[in-house]
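Removed from the display is one protein chain of the complex; every other protein chain stays in position.
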Amino acid sequence: MKAIYGLYSDPHSAERAMHRLRSSCSALGFEVRNICLATSEPLDEFDLGWKEQKTAMPWLAALGGLIGGTSGYLLVSLTQRAYPLPTGNMPIVALWPTGVIVYELTMLGAILTTFISLLASARLPRWRKDVYDPAVAEGKILVGVINPREAAHDDLAKMLLDAGAEQVKEFASR
Amino acid sequence: MPAHSPEQLNEDVLRPLVHTTWRFYLTAGILGSIVLAALAAFIYQVYSGLGVSGLDRPVFWGFYITNFVFWIGISHAGTLISAILRLTNAPWRRPVTRCAEAITVFALVIGGMFPIIHLGRPYLFFWLFPYPSERGIWPNFHSPLLWDAFAISTYLTGSSIFLFLPTIPDFALLRDKASGWRRKLYRALSLGWTGTPRQWHRLEMAMRIMAVVILPVAVSVHTIVSWDFAMAPVPMWHSTVFGPYFVAGAIFSGIAALIIAMAFLRKAFHLEQYLTPFHFDKLGKLLLLMSLVWAYFIIAERLTVWYGNESPEMAVYWSTQQGRFTHLFWFMVFCNLVIPFAILSIKHFRFSIAGPVIASTTVVIGMWIERFLIIVPPLERKYLPYSWGTYHPTWVEITITAGTFAAMALLYMIFSKLVPIISVWEMKLGWQQEAEASRPVASEAQLPHMIPGADLPAPGN
Partner (left out) sequence: MARQWGMVIDLDRCTGCEACVVACHAENNIATVGEDQAARGRAMHWIRVERYWEGNFPEVRVTYRPVLCQQCGDAPCESVCPTYASYHNPEGLNAQIYNRCIGTRYCGNACPYNVRFFNFFNPVWDKPLNLQLNPDVSVRSVGIMEKCTFCIQRIKVAEFRAQAEKRPLKDEEFNPACVQSCPPTAMVFGDLDNPQSEVSRLARSNRATRLLEEVGTAPNVIYLRSVS
C-alpha cells in the first residue's frame, strides 16, 4: 500500500484539504473512500468525515443484552431443574433470584457486545501498517490519499500543500 | 491561553511515566512489604484454619466482610462518577475521569478477593461459579452470594473495559513517544490505533453506550452487596432501606477516595495545572451533598427502628447507642457528617486543597467504621440473648486489612507509572470545543480569504 499525505497543524486547513480532495476525486482518479485521515483527537466539530459516520452499535448492544439475559435465564432455570434441590421452601426456579441473575447477564451481554462491536467496526486490533505518521501524536492532522494514480501524484502534492499543509510526505508499506 | 497547550500537556502527562524518583521506590518498597505481610498472614490462616481470626459464633462475619463492602463501595468512585459526569457532559470531568476509573478497577479487584479470603475452605472458591463439574451439582442461584459473584464479575468486566477504551488513543500517543520496552508494550496496548474518523466515531459511541450501561450495573452491584445482609432475617440487617443506603454510602466513600487520589497525584506528578482547586471545589460539593444524603439514610434507618421498638432490633440498636459500640458510632457520625459539613460548607476551605482532603480522609475512615457497625453489632445481638457473643479482631485480620490499603496504593502507583493518569485526548478535545465555542465566526471569516475561488475545480469535471 502506498499513500501521499499532508500534515496540517490546524483543523481549518485540514478541512479545506478534505473539501478539495473530495471535489476533485474523479478528476484525479481516486475514490472518496481512499481519502485517509488521522488525528490525535476526535474533530467532530469539523467537516472531516465524522458526519457521514453511522453505526448500529446501540442496536447491537441491545441485542447483546437480550442474548445475555436469555442465556442468563436458561442458565439458571436449566441448571436448577437439572438437579432440583428445594431450599427455604422456595420454588426451584424462583422469580426474584432468577431476575437478579438475568439482570446482571443482560448488562454483561450489552457490555461485551459493545466492546466486540467496537473492535470489529473500528477494525481493531490491526497490526498491518496503516497510513500514519508519528507527528499525529504531536497534534498534527494527517490528510491524504491511499494508492493514488502515479500520474496524479504531483497534482495531489500541490493540492495538499496549497490547502495549507506544513509538509507533504509519502507512505509505503509492503 | 498559555495553560491550554497540547505540547505542554503531552510533556506533563508523559513525564511521570519515564521519570521515577527514589521516593517512588521507597514508597513502593514500604507498601510492598505490607502487602507481603498480609499475604503471609493469609497463608498462615489457610494453613491453621480460620480460627486464627477473631471470628466466633455467632459473629461469623467480621473484618473481612467489612473490607469487602468497604472496597466495593470505594469502587463506586470511578465508573459511577465518571459515567454520570460523561452523560451530563460536565466539562470539568476531563482531567478527573481516568484516575476515577482506575480506582474502580483496583478497588473491585481488592474487594472481590475478600469473599475468598474469608472462606472456610478458600481453595474451593470456584464452586461458587456455574460450570459442569464432576460433582454433578450446580450452584444455588437463590443465594445472594451467587448474585454477588455475577454482579461483581459483570461490574469488573464493564469497568475494566470502561477504563481501557478511552486509554487506547493515549496508548497510541505513547507508542509514538516512548522507546524501548515501553514502545513494545504500548504498541500492543494501542491495538494499532491510528485515529481515523471511523475509529474515533466508534470509540465515542462505545463510550456513550458503556456510560449508559455501567450506571445501572454500578447501582445494582452495591444493592446486591446490601442484600447479602438484608436478605437474612437478622435484626437490623433485614431492612428495605439497605439497597439505597449502601449505594449512597458507596458513592460517598468513592468520592472521598477520588479526592485523596487526586490530591496525591497532583502533588507527586506536578499536575497543579490540570487538577485545580476548581475540581476540588466541585468534588467537595458533591462530597458534602452525599454526606447529607448519608445522614438522611442513617436517620431514616435508626428512627424507624427506635420508633417501632421491636425487642430483637432494639437489642442491636442499644448496643450501638448506649452499649459497646457507642463511641465508635458517634465517632463515625463525627467523621462522616460533622467534619465534612464543617469544612466543605465553607467556600474558602473547599477551594483549598487541604480542606477537601482532610474531609475525605475522615469520610474514608468513617465509612469503614460504618460498614463494621452494620455487620458486627447485629450478629452479636441476634435474637436469643443466651447465644449473644462478642467479636474482637486478631492480628491476622488487622494485617490483612492493612495489606489491602497498601495494595490499593501500590497498584495505583504502578498504574500511574504505566498509563497517563489524565486522559490526554479528552483534555485536547475539551480545549478544542472550548475554542470553537468562544470564536464561532472564526472559520467562516478565514475561509474566503484563504481559498481563492479559482482554485476549486468545476463540479462534474
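Worth a mention:
Just so it is clear, A and B label the chains in written order, and each chain counts residues from 1 on its own.
As a working rule, a contact is a pair of C-beta atoms (placed from the backbone, for glycine too) under 8 Å apart; a residue touches a chain by one contact, two chains touch by 3 or more.
Every value quoted in this text rests on a predicted model; they were computed, and no experiment measured them.
When the omitted chain is restored, the residue from B:27, B:143, B:157 or B:433 that touches it is B:143.
Considering the whole complex, the residue from B:115, B:393 or B:420 that touches the absent chain is B:115. Of the listed residues B:30, B:43, B:90 or B:124, the one in contact with the hidden chain in the full complex is B:124. Of the residues in subunit A, those that touch the hidden partner chain are 85-90. Residues 48-51, 54-61, 115, 118-121, 124-125, 127-128, 135, 137, 139-140, 142-146, 149, 228, 231-234, 379, 382-384, 386-387, 389-390 are the ones on subunit B that touch the missing chain.
By definition in this document, only the chains that are shown with their structure count from here on.
Residues 6-7, 10, 130, 136-143, 146-147, 150-151, 153-154, 157-158, 161, 165, 168-169, 172-173, 176-177, 191-206, 209-210, 213-214, 216-217, 220, 224, 425, 428-429, 432-433, 436, 442-443, 446-447, 450-451, 455-457, 459, 461 of subunit B are the ones touching subunit A in the complex. Chain contact summary for the complex, subunit A toward subunit B: residues 11-13, 15-16, 20, 23-24, 26-27, 36-45, 48-50, 53, 55, 57-58, 61, 65, 75-76, 79-80, 82-83, 85, 87-88, 90, 94, 97-98, 100-101, 103-105, 107-108, 110-112, 114-115, 117-119, 121-128, 130-132, 134, 136-139, 162, 164.
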